[in-house]
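Of the protein chains in this complex, one is absent; all others appear in place.
Every chain is named by a letter (A, B and C) in the order it is written, and numbering of its residues begins at 1.
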Amino acid sequence: MAKLIIEAEEDVGYLLQEVLLKRYSILVDGEETMPANVVERAVDLHALRVIGSSGYQKCVNYLWRGWLVQDDDDPSRFVDYKEKTSTSYWVHFDPDRLRVPMYQNTVQIAFSVIYLALYTGAINSINPSGDLDIVEGLLYVFTFGFICDEVAKLWKVGRWYLGFWNIYNSTLYALLAVSFVTRMIALGHPIGDERRFRFNVLSYNFLAFSAPMFWTRLLLFLDGFRFFGAMLVVLKVMMRESLIFFLLLLVVLVGFLQAFVGLDQVDNNLGATKFILKAMANAIMGSPEFDGFDGFAPPFGLILYYIFNFIIVVILLNILIALYNSAYEDITDNAIDEYMALFSQKTMQFVRAPDENVFIAPFNLIELFCLVLPFEWWMPAPAYARLNDYVMGFLYTPLLLVTAYLETRTARVVSWNRRRGEADEDTVEEWEQLGESERAAGREGVDFEADGWAKRVLESRPNVVANAALVEVRELREEVAELKRMIEGIRGRG
Amino acid sequence: MAKLIIEAEEDVGYLLQEVLLKRYSILVDGEETMPANVVERAVDLHALRVIGSSGYQKCVNYLWRGWLVQDDDDPSRFVDYKEKTSTSYWVHFDPDRLRVPMYQNTVQIAFSVIYLALYTGAINSINPSGDLDIVEGLLYVFTFGFICDEVAKLWKVGRWYLGFWNIYNSTLYALLAVSFVTRMIALGHPIGDERRFRFNVLSYNFLAFSAPMFWTRLLLFLDGFRFFGAMLVVLKVMMRESLIFFLLLLVVLVGFLQAFVGLDQVDNNLGATKFILKAMANAIMGSPEFDGFDGFAPPFGLILYYIFNFIIVVILLNILIALYNSAYEDITDNAIDEYMALFSQKTMQFVRAPDENVFIAPFNLIELFCLVLPFEWWMPAPAYARLNDYVMGFLYTPLLLVTAYLETRTARVVSWNRRRGEADEDTVEEWEQLGESERAAGREGVDFEADGWAKRVLESRPNVVANAALVEVRELREEVAELKRMIEGIRGRG
Amino acid sequence: MAKLIIEAEEDVGYLLQEVLLKRYSILVDGEETMPANVVERAVDLHALRVIGSSGYQKCVNYLWRGWLVQDDDDPSRFVDYKEKTSTSYWVHFDPDRLRVPMYQNTVQIAFSVIYLALYTGAINSINPSGDLDIVEGLLYVFTFGFICDEVAKLWKVGRWYLGFWNIYNSTLYALLAVSFVTRMIALGHPIGDERRFRFNVLSYNFLAFSAPMFWTRLLLFLDGFRFFGAMLVVLKVMMRESLIFFLLLLVVLVGFLQAFVGLDQVDNNLGATKFILKAMANAIMGSPEFDGFDGFAPPFGLILYYIFNFIIVVILLNILIALYNSAYEDITDNAIDEYMALFSQKTMQFVRAPDENVFIAPFNLIELFCLVLPFEWWMPAPAYARLNDYVMGFLYTPLLLVTAYLETRTARVVSWNRRRGEADEDTVEEWEQLGESERAAGREGVDFEADGWAKRVLESRPNVVANAALVEVRELREEVAELKRMIEGIRGRG
Partner (left out) sequence: MAKLIIEAEEDVGYLLQEVLLKRYSILVDGEETMPANVVERAVDLHALRVIGSSGYQKCVNYLWRGWLVQDDDDPSRFVDYKEKTSTSYWVHFDPDRLRVPMYQNTVQIAFSVIYLALYTGAINSINPSGDLDIVEGLLYVFTFGFICDEVAKLWKVGRWYLGFWNIYNSTLYALLAVSFVTRMIALGHPIGDERRFRFNVLSYNFLAFSAPMFWTRLLLFLDGFRFFGAMLVVLKVMMRESLIFFLLLLVVLVGFLQAFVGLDQVDNNLGATKFILKAMANAIMGSPEFDGFDGFAPPFGLILYYIFNFIIVVILLNILIALYNSAYEDITDNAIDEYMALFSQKTMQFVRAPDENVFIAPFNLIELFCLVLPFEWWMPAPAYARLNDYVMGFLYTPLLLVTAYLETRTARVVSWNRRRGEADEDTVEEWEQLGESERAAGREGVDFEADGWAKRVLESRPNVVANAALVEVRELREEVAELKRMIEGIRGRG
């Protein structure tokens, strides 16, 4: 392969940094010259080096906090949030502020927690009669909202939208939908009917079956926390790497399954397929069952099962360990960068949303049934937009009360910072804390940082020294050139 | 050890690159000056650095697609495929084109899939009477063809031919041959005979027993896909590294087996050997059986079994994990290079085939029984060659119809590319896509590439900087030399 | 993130080294200019590079041995121990010397061993009547002393004091306290009462239950030995890294538990929770129980349990292995540095102790009940201090007899070394031994050292060469500058 790719990447990286830096000096002008947003492009290209740069992170951070917002007139342009320093409470009480990624994320997490709480309530209030109580009703309404949301996004973004979490969520919603449908069928039968009872049990079973997915789904929304985020990145890479392993495992499994079924068919006792499947599954779980194979086409069955066990337990599972190990080490080396990339991607996802108005599920049901269906198709756009604003303002009032308060407080700090001639951020960064309270900071944060940075410094040290030599040599050349000019002068005179 | 080996390797590498590059400028002339093909030599020497070079990969790629073909007159020479740009359909409808590695590989994969399908059919149509149906007949015919192919290749290439996959395939064919022979013995007995039934069952058992090998055999032919190829390389290295471990395990096992058998002999209950073997195998599988050893030469039997378990489960299996880990990490670091080497080796294998005419198994049976046996020994060579061509043309007509169509289409692209002054390849490489559709490419391909390349860039960066310094210093020296001449001029005048 | 952190760290590191070196030349003067002790700061900041420097280690070593002691007048200042070279026995027989970290540590270990011995005695002298014998009495007195110690330290230091070992110890003490309380309740009932017997059994069970903690507690005090220290560091890091993993595991477990309980509720057989918990725990231990799930909401229960097993056994436990691996490799790379940091931290912990008088638990009980409560609140400070000294002198007499003897011997070596003009240390360091008895030293020590150092040397070699080039270039520049001056001189004359 040619080295074109590096040069391309280096160039792109250079441009991005140039643009990103310019953006802060001449306020987003640099962006207009490019057809696509450089921040987005870096996320799409997964350019870790660019994403890891401090300028980039600052930009993402500003977007996350809503200090850079989409222009009302041109959603593809980002402008500085004008009212950043306004200390008036009602100025910040603006439904438009809900587009800020941080608030959207908070609302999403809140709804997820409520959703989980509803589920926990529903699963612990199982009644044999199968009547829908209020908790279950809300649970299904939420589920319907989420399903609508997924369908709408898939419709708008297309097949690129399908990622691991989307498929995961969709599976969960599908299970709940099946549970709902079976419940409806159950309720369709009269009370006391045996089928009503049977479908009710089936419905509850599907509901209970989805519990692990409900809880692990929490992880998705916890990726804002650094540790969970890094862990998720690691898990994601490990899963991707192990996919091919499981494919290999599948081929081996199919081969052995066919062999066992074949041996079984020879014996004509065709009911053993379930036993075979169970024995093979148990072997993978590390608790093989050798007893049943004694009378299974002896000695072929037993020998084959031993070979199967040896390949699975001794070879393949150990290879899986090696695979996980290798993936884990690769990813932990740049877990922080990967986490930043994840965070940037998440921020971009909110910013990039094609919608002007953000109705986070299950509020999208309100949008769908109370706004889009009855009004959108006949109402003039400005009126509809105003209506949207009113509804959003109403729905998000509790949140706005909080965010406006927080923003007002932040605004005070920012304006105070500005008066002191400092940057807008009010947070004292970790390394700034260093000088002040080394004890507190030293415990956790800096320890971690220092380790990572020390490694980087070590890695880049040869460059530094070599660079110094290079600089020296270049200066030397200039001096020699000067010398030459001087001698030429002498010669000219001589 | 002296450093001769590096210098030798560096020199060889230099020569190879020189030759490989020249080859494309002056069309394969460079090759004639060398007694052996440099491409082949690199494969044989497993010179990853050479194989990984873009020039080399281009060359292999051209060979793979059949744009460089063996000269009709001198099979050891490669010439450009003359009709590459011909857009005529019938020009490409040429049996000679079947020698192209890509097509041969496709045919091999197709036959493997058909073979597996036949097997699946046979195993699912087990009948107690044991009559050979058409599917089983075809299966055995295919097997016979594969066996002939292996024997012929072993005969021609010699013992160097024996690799892992050949032994693997041979074992599979042997199992099928045993199955066939036992079936024949069964059919030799009258219907209703108990022995007929017994041999039938035995035959079917052998047939079923080979199922895992059938399915894992698929992997061999799937190594053209990048992921499977890399995985196979990894597996191969891991198996090779673990061989010595299993030898060590064997010594330990033999030692313990002798100890248990000895303890058993002391007790004079000589029937326990099977129990001992089973207990030891179960220990390796991770589910030891301690109960049976309570009454086994107490307390020696139980103590020894605990020691055995500790050594196997706690020490040796964990060492195996460490071994796999180490091998896996070594190989994943240059998995792409290794995959390229595998691909080159595969291409070379097709190109290097000593045969002029390619009858892929099971067509080799047709060659053997319809051409070689009845005709070759009396027919004049040109007539026989023509006959060969006719037969091949007839057999491969379905394939030729497809390949000729594909080649015609490619030819159009190539001639269009040439008119535009570009290289012949019509494929837009990954890094070229980068500029166009960064979204699509960014998902999978470039992500992977970028990671690998970024690492390389990081590794080689010190060189780059140091090199820059070196260049600067050299230029500086020239300037100083010029200065010296100037001063000498002054002195001369002075 | 900006690179500020590195620069900050580099600066701090530079300062520390500067100060640490100065400290030995101008005797601790450098320290007064800094508000906080640089040695402590390095420990707090976990600045491995600084801690690993030889000057730092020398300083810590001097503190450990008591050659640098806290000034009597100003505890935040350290002065050279005046009597280091005094060979008089009674000069060293000074209760103040007990503040020396080495002696304090020895006493702590001794008490821990006695504590463990008491416990072993108590657990092996279990009597159904439940009467407290002398061993048990001492055990509980010790425990009370340790509890007072922990409470006092927590009171003084605040929540930063809570580390892994403190919580560990507190749990142990809590178990023993529970055991004591239940025993007291038991003794409150008359002999022969069934409740007395029951509470006695409960008390003994709690006592026995704490045995593993008692023994592993030994490790804490064995960290003075290099191997145990390094192992503890490794374990600590691994535990910290795996915390997040266990959190992830917990979420998965809660999810599955809810699912199983839900399925159970549907079936209305509500007593199965214990069975579910046991089955899940067994799955984590690697011995799943599939049998019980056959009749558990079929087929949901069994499928879910298989999925649970697969996720736990195949995915999560292997991820844990990968995590441990990665953490282990990271830590073993700089295990020696980490061990030095641990050692420094331990030394600092003793030095930094806010107390003037050191009553190591359980002697703190004597301090508390015989000194603080009856005397401290009314006695004048100097008299109280003298009383303290007397009591300490009395309590620690056995130890002082030994330490004074050892110090006298050391003093002789030191003064002899000084006369020979060498450093004070009487120990011949490993590399000094090299020249003398390479056989003995070569076995263990140097082997280890050489490996580690060789790696470092290899890593830093490029720097060295590049540095040489840099130096050369700089000298060259000076020469060229000289040349320029000469030519200017010529020009001036010309």
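In this section, contacts are C-beta pairs under 8 Å (C-beta built on N, C-alpha and C of every residue); 3 or more make two chains touch, one makes a residue touch a chain.
Remember, predicted model here, so these are calculated numbers, not experimental data.
> Using the touch definition up top, pick the residue from B:297, B:340, B:371 or B:411 that touches the left-out chain.
The missing chain is touched by B:297.
> Touching the absent chain in the whole complex: find that residue among B:123, B:147, B:263 or B:392.
Per the contact definition at the top, the residue touching the missing chain is B:263.
> Could you tell me which of C:86, C:332, C:349 or C:417 touches the chain that is not displayed?
If we include the chain that is not displayed, C:332 is the one touching it.
> For the chain left out of this view, which of C:93, C:165 or C:228 touches it?
C:228
> Tell me which stretches of subunit B touch the chain missing from the display.
On the subunit B side, contact with the omitted chain comes from 1-2, 4-6, 8-9, 41, 44-49, 160, 244-245, 248, 251-252, 254-256, 258-263, 265-268, 286-288, 290, 297, 300, 304, 306-310, 313-314, 318-319, 321-323, 325-326, 329, 459, 462-463, 466-467, 469-470, 473-474, 476-477, 480-481, 483-484, 487-488, 490-491, 494.
> Suppose we count only contacts with the excluded chain; which residues of subunit C make the list?
54, 57, 120, 123-124, 126, 128, 201, 204-205, 207-216, 218-219, 227-228, 231, 235, 238, 278, 281-282, 284-287, 317, 320-321, 324-325, 327-329, 332, 429-432, 434-435, 438-439, 442-443, 446-447, 449-450, 453-454, 457-458, 461-462, 465-466, 468-469, 472-473, 475-476, 479-480, 482-483, 486-487, 489-490, 493-494
Following the convention adopted for this analysis, only the chains that are shown with their structure count from here on.
> Central chain, going by Cα centroids?
A
> If you average the CA atoms of subunit A and of subunit C, how far apart do the two points sit, in angstrom?
Taking the mean C-alpha position of each chain, the two centres sit 38 Å apart.
> At least two other chains touched by the same residue of subunit C: list those residues.
321, 325, 462, 466, 469, 473
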